[in-house]
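A single protein chain has been removed from this complex, and every other one stays in its place.
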Amino acid sequence: MLKIEAVVRPERTSTVLEALTAAGVKGYSYWNITGKGQQEGVEVFTGRGGHLSHRVALPKTMIMTVIPDGMKDAVISSIVESARTGEEGAIGDGKIFVSQIEGATRVSTGEMGESTVM
Amino acid sequence: MLKIEAVVRPERTSTVLEALTAAGVKGYSYWNITGKGQQEGVEVFTGRGGHLSHRVALPKTMIMTVIPDGMKDAVISSIVESARTGEEGAIGDGKIFVSQIEGATRVSTGEMGESTVM
Amino acid sequence: MLKIEAVVRPERTSTVLEALTAAGVKGYSYWNITGKGQQEGVEVFTGRGGHLSHRVALPKTMIMTVIPDGMKDAVISSIVESARTGEEGAIGDGKIFVSQIEGATRVSTGEMGESTVM
Amino acid sequence: MDTGHIAWMLTSTALVLFMTPGLAFFYGGLVRGRNVVSTLMYSFIAMGVASIVWVLWGFSLAFNDASNFGWSGGLDYIGLAKIGTGNGELGWDIPDLLVAAFQMTFAIITPALITGAFVERFKFTTYLIFLVLWVTFVYAPICYWVWGGGWIGSLDGGTLDFAGGTVVHINAGIAAVAAAYLVGKRRNAGIEPHNVPFVVLGAAILWIGWFGFNAGSAGAANGTAVFAFVNTNTAAAIAAVTWALLSYIHTGRISGVGVATGAVAGLVAVTPAAGWVGVAGALAIGLGAGIICHYAVHFEILRKIGLDDSLEVFAVHGLGGIWGALATGIFAWGALTDSDGGLVNGNAGHFVANLIAVVATLAYSGIVSFIILFVLDKIPGLGLRISESDEDMGIDISSHGERGYVADGAD
Amino acid sequence: MDTGHIAWMLTSTALVLFMTPGLAFFYGGLVRGRNVVSTLMYSFIAMGVASIVWVLWGFSLAFNDASNFGWSGGLDYIGLAKIGTGNGELGWDIPDLLVAAFQMTFAIITPALITGAFVERFKFTTYLIFLVLWVTFVYAPICYWVWGGGWIGSLDGGTLDFAGGTVVHINAGIAAVAAAYLVGKRRNAGIEPHNVPFVVLGAAILWIGWFGFNAGSAGAANGTAVFAFVNTNTAAAIAAVTWALLSYIHTGRISGVGVATGAVAGLVAVTPAAGWVGVAGALAIGLGAGIICHYAVHFEILRKIGLDDSLEVFAVHGLGGIWGALATGIFAWGALTDSDGGLVNGNAGHFVANLIAVVATLAYSGIVSFIILFVLDKIPGLGLRISESDEDMGIDISSHGERGYVADGAD
Partner (left out) sequence: MDTGHIAWMLTSTALVLFMTPGLAFFYGGLVRGRNVVSTLMYSFIAMGVASIVWVLWGFSLAFNDASNFGWSGGLDYIGLAKIGTGNGELGWDIPDLLVAAFQMTFAIITPALITGAFVERFKFTTYLIFLVLWVTFVYAPICYWVWGGGWIGSLDGGTLDFAGGTVVHINAGIAAVAAAYLVGKRRNAGIEPHNVPFVVLGAAILWIGWFGFNAGSAGAANGTAVFAFVNTNTAAAIAAVTWALLSYIHTGRISGVGVATGAVAGLVAVTPAAGWVGVAGALAIGLGAGIICHYAVHFEILRKIGLDDSLEVFAVHGLGGIWGALATGIFAWGALTDSDGGLVNGNAGHFVANLIAVVATLAYSGIVSFIILFVLDKIPGLGLRISESDEDMGIDISSHGERGYVADGAD
């Protein structure tokens, strides 16, 4: 099994989640994070609202899903397509990391292995 | 070392954490997430409270703990037992993922390796 | 590529993030978590503010960054140095976990591999 | 002048002004977290812009009886200068300047009500100009027609708008429809309100402030004010409970936001009637408002015709206001209105006059609000809507450089 | 009628009504985030249900002197019909309808106070029925006995309950005990309040609203109202500071929730005394309240006997109310009570009368509240408590279909 961790723009979250489901993903988890990559942050008002300050990192959403090995390419491309903004994509659209998962257990049944994520 | 990532019902969090401690786990981290698996979400009021809408994903808690390899089975079964609701378990009780951790460092001492999580 | 997961004191977050950038890290993500390790929690008021209760776990920040293999030592030592409080370090300063990342994709360009995190 | 009246009207004015931040929280809680600052600010800045417009020329256009060809009041009270030390010239038993202040609070909240239609996407700078134009060209004339000596208030049969069913609620409700149409749908509408406690806080402040709105519209600390007070509370109470029960019947759950909306619907509907019906009338009006507004929201009537009146301003303030205006004609109590009473007493006069008032307000406000917004949309550099990427990112960051909540380890 | 009195009583009525949402936030901040909507709604819906009950029959039962066998008032004021335009028939120097409105706000907040005992688990639909029954069978009679012409208010020696120590606080406090007993403990009680700012907001609104409660109970804008105002503030102030100091002594830290609770305890205790003691008396009463309520909470007295009075309603309102009632008998100032004063002046009359009032309230409210809840628990389809899984999931989602806060990237 593989773990896919995708960092995407918060406003893209629903779109990406729908794309994942369309791609056959059965389960996912997501949460709010703050992140920095190539994107250079944002100007925000500080103190009593008289001047701007630079904030390096931005709100993002982390989407995590564990999938069978075979779904890797389909899942990654569905994320890329659904998370990309504009035709060309833009800085800040996000990143996807893939890693190995050794085991999975479904709590309700105690069932183990790949079937728990299919 | 192994990383255990367990997604559980929020209301079970304390129970699971106590079970982990009882099973000899020395450290853990947890945070709020939203997730979808077999469970089919929940009906929530939308807009000004006149009708229900479907929300696919639900609040869950992610519990993450890094443990020595040898504790794997004990930890997983302690989570399964403490997170399961009802006699039979139910949809939405959660999932546990296991993966490899290559190194660990304790910030305060700079100490490295398995001893940091024992 | 390696994934570095560092749990640090919340108030150290900016310092650690600046140290990461100084060490050449190009991207990171972080979020609020609650955690327990050696540190023994904190006393908090419960109910209507008449007596204290013990809370086992404490607010922490999880910082996650994916880096090329070669940066491992530099990154870990920059975290250790920036996250440590006091000369000697103290319980609760945090922990760093290292694991393997198999693949990375930049959403905007579709580019894959180590170059996405350099 | 009677100090008791002055005391109550000073208090009422403060109470009504408090409603606008109440509305800010009501609306602010309903949107998504990334748009909360913007939603709050639409209301809050109305306390700034509309106050200034009112003081400079709005009050004069609405209440100076040196009429402007019947379209609005005259210009004698520009800058409030001439009324500064006047006492009772406006026919109220309080200093004229206090009349201006009390009425100002209505001119503030009315445009703020409209903003529920276009939250999460309306350009803030354009909105500042909209506020100036709308108070001037829509609010002031209608206010003049109904209360300032104009034609609606003088209709045969006796128009009854105690505290602003037409002037405030129908007016804002139909302007919301025009705005929803012109600004277009949200790109992504979200599902849940992001902060239910804020909705409840807003509803509570609105409820309390409404005592100033309605009982203050008696213009005095007298028996009429007391009636208005009790009726206001009674209608809000029964509408809230009605919504709760309908919510339970249809869904098995009782929405907190729904209960709060029900209370507001009751308050809206009782507004034109407050000092002119008995307690039984207030119960009937509140009950009707709970039912009508609940089903209007339940069936998403505007969404069905393709309009994204995001926070259902028309369903609550428009329909609630129309029901209230007609119901006032139905349930008016002769002993209080000093007339033959309402339809229930066989007198159709008030009902017909109020019907005309409703239609006139819908027509005038609908058309002129549409024109104002249409023109603002076309003016280069203005336009009604923020860019797609700004909307996606959230209007708080893009228009206000702020995030509502920061719970970031790094800060 | 005196317009100044009317002005102040209209204001007071609005202020007291504002206390109920204040309480909603106080209680709402203390529970866990997944139960915040429910906790807010217990209070908010009381503004709906209790208002209607009051208008329809509650006021009549409490204040119509055509007594019902001494148990309650008569039925002449049903629907408020007959008092609509009455002036002073109730013996107050304001329109009778305003008396009804002012007193209504007390009938709203009293049952809302009880809810602190059973938050996070009480079934909302059953609660709606409980509200109707409790206002009818517990609140109205006790109110009648003390203020409506009944036996407690006529005790020899002179019962002194200025603004509701017995009628409101002891009454709610003991009903909370009955409720906590019957509904049972929470499955999982949580540790920390989820939103301390909301607790502070609630306490602030309560504090401000209490000026209407106590100074409004003078029924007029006069010297007694001023005394009540100053005493109210003084007792709240010293009780808050007392709690802060005790908190510091015992824990080295000063709980914000504790300070807020201290203020409320002081306000509770000074309620029966407000217009009848001097500033020194208010200081003594507030000091006592701070100490008594702090230790009652500190030692978790009810939890020790197995009761989960979740937000310590009995410790604060019950004990604070009892202390206040007795202290009124101790510190009453003859110049204000027009009597020989309190125990400190060697006159035991008020003290004894108040002691009887306390015992009677504890007994009647404790028993009848118990019976009402016991019966509701047994009625098929009702029952006091939500299911275990609903409680685990959080009552907001299960009973209200809402989550208090949504900070979800997907929305």
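Lettered A, B, C, D and E in written order, each chain numbered from 1.
Heads up, the rule we're going with is that contacts are C-beta pairs under 8 Å (C-beta built on N, C-alpha and C of every residue); 3 or more make two chains touch, one makes a residue touch a chain.
Note that the coordinates shown come from a computational prediction; the quantities given were computed from them, not determined experimentally.
Undergrad: Determine which one of D:I45, D:I372 or D:M393 touches the chain that has been left out.
TA: D:I45
Undergrad: In the full complex, which bits of chain D touch the chain not displayed? Write them out.
TA: Within chain D, the residues touching the omitted chain are 1-8, 10-11, 13-14, 17-18, 20-21, 24-25, 28, 36-38, 40-41, 44-45, 47-49, 51-52, 55, 79-81, 84-85, 87, 95, 97-98, 100-101, 104, 124-125, 128, 195, 198, 201, 221, 396, 398-408, 411.
Undergrad: What residue numbers in chain E mark contact with the hidden partner chain?
TA: Counting over the whole complex, chain E touches the hidden chain at residues 2-5, 7-8, 11, 15, 32-33, 190-197, 200-201, 203-205, 207-208, 211-212, 215, 220-223, 225-227, 229-230, 233-234, 236-238, 240-241, 244, 248, 251, 253-257, 259-260, 263, 278-280, 283, 335, 405.
Undergrad: Counting contacts across the full complex, list the positions on chain C that touch the omitted chain.
TA: Those residues of chain C that touch the unshown chain are 9-12, 14, 34, 42-45, 49, 52, 57, 59, 85.
Quick note on the criterion: only the chains that are shown with their structure count from here on.
Undergrad: Is the contact between copies chain D and chain E built from the same residues on both sides or from different ones, judged by whether over half of the numbers are shared?
TA: Answer different: the two copies use largely distinct residue numbers here.
Undergrad: Quick one: name the chains whose C-beta contact count is the highest of any pair.
TA: Highest contact count belongs to chains D-E.
Undergrad: Calculate how many whole Å lie between the centre of chain A and the centre of chain D, each centre taken as the average of the chain's C-alpha atoms.
TA: 43
Undergrad: Send over the residues of chain A in touch with two or more other chains.
TA: Expected reply: 10, 14, 17, 30-32, 34, 57, 99-100.
Undergrad: For chain D, jot down the residues that touch at least 2 other chains.
TA: Only 191-193, 251, 253, 255-257, 259-260, 408-410 qualify.
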